[in-house]
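Note that one protein chain is taken out, while the other chains of the complex remain in position.
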Amino acid sequence: MKVRVKAFARFREILGSDLSIDLPDGAVMATALSALRDIAGDESGIIFDEDGALRAHVILMRNGKRVKRSDLDTLVLADGDEVAIFPPVAGG
Amino acid sequence: MKVRVKAFARFREILGSDLSIDLPDGAVMATALSALRDIAGDESGIIFDEDGALRAHVILMRNGKRVKRSDLDTLVLADGDEVAIFPPVAGG
Amino acid sequence: MISITRDVIDAGAMIEAAKRPGMGALVTFCGAVRDDGGIERIELEAYEEVAVRELEKIRDEAMREFPIESVDIVHRIGSLFVGETILLVIVGAGHRKEAFAASEFIIDRLKQTVPIWKKEFYRDGERWVPGEAGGQG
Partner (left out) sequence: MISITRDVIDAGAMIEAAKRPGMGALVTFCGAVRDDGGIERIELEAYEEVAVRELEKIRDEAMREFPIESVDIVHRIGSLFVGETILLVIVGAGHRKEAFAASEFIIDRLKQTVPIWKKEFYRDGERWVPGEAGGQG
């Protein structure tokens, strides 16, 4: 299945602005994140810590709704889902 | 000597907008006020109480500076002075 | 700019004119004629020379009390219809907190001390708006 990923600000510069990732059916959010970690490559340290966990300030959304850290391993994605990943907001 | 009197709002409707009163040389503010009381005639009750004293909220200025109640009998006016008399302000 | 005017107040032009490179925040207060129980129009009058001087005093006081960069105040007089701008106050500052605080300070002071009066005209009558007693001058 395909999941769209939108990254913003510094994370967009690392991951690209609008990418599509292929995941096995039934993949959870954590699977998508490890795919993003591979895409980030050398710069993944800005988004993930040494153990591959999301850094504290990273915000994650699925279809426009905030995803909690505690749900990363259980939230099953569906084909066509939109995942957004971004640093703390700074508008206004 | 001549003293110019500017009245505003309700007091302008009673006294006129820009009047000139003749006073004896050396007249004090209280003298000017009693001339104004005469001009106000039937409607003087809006500005003065039964004893001829200024009502509590009336504001008096001489040449753009606030005049204190305690100075009414001692403040000597000069030819060409501008006296202003008005109710509490309501701008904004 | 500090002024008393009989002309329509152009908020957009005044905000653009107030901008300076160091300003991150401009807070604008626009006081308008409110249709309060059938008001058709109002008439404003001012003791102009004293009103301008008093507005300048308020501006100077706000500039001393708050870390802000500019204060503009324009107060209209004459005959105004519902919806027309009576008063425009613009405070420019580096940051928003100070701009908001200074704006409220300026308007509170203005209502207490600046010699301007309002008469409301209804379909069936008129009345002078009661002022705030004391404080002015």
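Observations on the structure shown:
Read from first to last, the chains carry the letters A, B and C; within each, the first residue is number 1.
Everything below uses one rule, namely that a contact is a pair of C-beta atoms (placed from the backbone, for glycine too) under 8 Å apart; a residue touches a chain by one contact, two chains touch by 3 or more.
This one's a predicted model, so the numbers in the text were calculated from it and none came from an experiment.
All shown chains touched by the missing chain in the whole complex, by label: A, C. Against the chain not shown here, chain C presents residues 10-13, 15-16, 19-36, 82-83, 94, 96, 99-100, 103-104, 107. Mapped onto chain A, the footprint of the missing chain covers residues 6, 8-10, 12, 56-57, 59, 61, 64-66, 84, 86-92.
The working rule: only the chains that are shown with their structure count from here on.
Centres computed as Cα averages put chain B at a distance of 27 Å from chain C.
Centroids built from CA atoms put chain C at 50 Å from chain A.
The centroid of the Cα atoms in chain A and the matching centroid in chain B are 76 Å apart.
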